[in-house]
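Written below as structure tokens is the structure these notes are about.
Heads up, one of the protein chains got dropped from this complex, but the rest are sitting where they should.
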Amino acid sequence: MIKEELMPCVGVITDITRETPDVKTFRVMGLDGKKLFSSKPGQCAMISVPGIGEAMISITSSPTKDYTEFSIKKAGKLTGWLHEAEVGQQIAVRGPYGKPFPVEEDFKGKNLLFIAGGIGLAPLFSVIDYCLDKPDDYGKINVIYGSRSKDDLVDYEKLLEMGKKENCQVNLTIDREQEGWDGHVGFVPTYVKELNPDLSYTVVVCGPPIMIKFTLQGLKELGFKDTQVWTTMEMRMKCGIGKCGRCNIGDKYVCKDGPVFRFDELGQLPNEY
Amino acid sequence: MLTLKENQLDAFFALIEKKRELYLPVEQNTGKSEFKRWAEGDKYSTALRTTRSAKNFFFAKSENLYDIEMNDKKVEVIDTRKDCNDFVIFGVRACDVRSFDVLDNVFLADPVDSYYKNRRDHGLVISMACSKPAATCFCALFDIDATSPNGDIQAWHVDDTYYFDPITEKGDAFVEEFKECFTEADDAPVRKQKEETLNKIEKLPFVKLNLDGFATEEKLTELFDRPEWKDLSEACLGCGTCTYVCPTCQCFDVKDYKVSEGKTKRYRVWDSCMYSNFTKMAAANPRLTQTERFRQRFMHKLVYYPIKNEGMYGCVGCGRCLVSCPVSMNIVKVIKTMGDN
Partner (left out) sequence: MSTEIMKRAAELLKSGEVSLVLGWRVGDFDYDLTPSKFRTAEDLEKNCIYNDFSAANLSKYLIKTLRKEEGKVLVFLKSCDTYSFNQLLKEHKFDRERVYIIGVPCDEKVDFDKVKTILGEDIIKMKSDGTTVTVTTTEGEEKTIAKSEVILQKCVNCKSRKHVVYDELFGDEGEVLNSHRFDEVAKIEAMKPEERYEFWRGELSRCIRCNACRDVCPACTCEHCVFDNEESGVEQKVASNDFEENQFHIIRAFHVAGRCTDCGECSRVCPEHIPLHLLNRKIISDIDEFYGDYQAGDDVDSIAPLTMFNQVDVEPSIVKSRGDN
């Protein structure tokens, strides 16, 4: 019988890192010790646990790495279960799914600006890491990332490391003053305008809808066009292959035709996300 | 054309059932017909339509996808798929036959759904032309010819005779296999019936509704933003009746059923975009009210689906939702309003 895309393979959790009070990063390897599957930056995978259910999760690690990682926020039934899991736990995984960021096409040779809020960093992390691993292929990498507090900044240590690289600049901000934080304080959209990035950047935005909305407004005021801004979307998904109907927006299925969209493409779709 | 007399029909069915599973419409104690597995004594119902559609044969209302077990920290996925038995569906109307094409565009698109394909490969469709269309029928609006109903073998019922015309390789092989059942006869009565039926269809109230621009990207956001959605959806109960009787609705959910400690069956079931939690996520829901859910169902059938599928509409005009909706709100009323009919 032909291969069935809905049927997962089994992976094992080999490492768990606590990023924030409600975000953990899980490294998942194949049972043979090899990498689970090859993916592209911005793709997702369906993770499941028997009796608990399935959920679509962004792949956080860059394809250039020899492992697969998922940074997961504790939000529902499955993610709650995973947060209780230990190293050595096997889980079911299928994928990778979705259209990736055009790292080999549009992004190549360009300066890249990544703007993220909260757990919105997770789907962008794979792209940032990918581009940093291939410094010759990309121009400047600028990351603007904010969260509610210092403790809620995902991948804080890794970002600090990234910021030390020659072609990379990392700008962090938190919503409110906090003891032990001498960095920037303020919301992401405001910080973007303060930093006033030049128009040479191709921009990638991900975060809570309200953050995306105001960031986009700010970018427009700075002179950025819809055609140079990308995002990745979140919708409820069950199949991941454009059949179950759940993530349908207009004539697109977010799981298959997305989750990566350019803002001018989104403008053609009904405003229902 | 190949023919069979009405009084030979049961013998024909018995013969099919010896070699295949046979399903056909049979009248229920409610006076309504439903598809069921044929058994000795069952009488083929010539009712115009079954309450439920025929989609269940290919897109099962509930089916096991695979078993998944967990012992301590170990997980195992068990492929429980097997080839289904060959089966024949007899008496499928043109609208329902078209619905299989609509479903094919979803389930046979890359990546192919092996569960659906398995049934499709093993199923043979003998359609039945309509001769007494209902006032609620509007298949002709979607260029479906109820008098040439397609399938693997198309059939006509005129007076006491059934006429058969195989139109696929599968259909050819089938009539060859069962050739002793048929006799050749002139198809003039079929041609006459077709003509008469087409005249009747011509006079039906909804076959000429205006659908201009529905299937185009240009009108997508305009239709989406129309204020009438609010009034149209006002009475909607948010139940799943229209979805479940609809031959083309194909949304599904994937769920887990715990058989015993550590043993789980992962299965899929029909789902409905009319339901409040269809798009609910942990933190948000893009379709918060019934207006948005109602709009989604009709936009999907009349706009999104045809844009994605070369103009083929996601409605086949069977009229089931016109009969079954508890509040008599349906796709015709939507088309009339949105198409400014």
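Note that the chains are named A and B in the order they appear, and that numbering of residues resets to 1 at the start of each chain.
Operating definition for what follows: a residue touches a chain if its C-beta (ideal position, glycine included) is under 8 Å from a C-beta of that chain, and two chains touch if they have at least 3 such contacts.
These numbers were taken from a predicted model, which means no experiment stands behind them.
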Result, missing-chain neighbours among shown chains, is B
Based on the whole complex, identify which of B:71, B:183, B:210 or B:277 touches the chain you can't see. B:277
Consider the whole complex, including the chain that is not shown, and state which of B:26, B:75, B:128 or B:204 touches that chain. B:204
Have a look at B:151, B:240, B:286 or B:314 and name the one touching the chain we're not showing. B:240
What chain B residues would touch the chain not displayed? 28-32, 34, 48, 51-52, 61-62, 132-137, 200, 203-206, 231, 234-235, 237-241, 243-245, 253, 255, 257, 267, 269-272, 275-277, 322-324, 326-330, 332-333, 336
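Methods note: only the chains that are shown with their structure count from here on.
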In the complex, chain B touches chain A at residues 65-66, 68-70, 73-77, 79, 81, 83, 106-107, 109, 111-115, 117-118, 217, 220-221, 224-225, 250-256, 258, 262, 264, 266, 268, 271, 273, 278-284, 286-287, 292, 296, 299-300, 303-305, 307-308
Can you list the residues on chain A that touch chain B in the complex? 1-10, 48-54, 75-76, 79, 86, 88-92, 209, 234-236, 238-239, 241-251, 268-270, 272-273
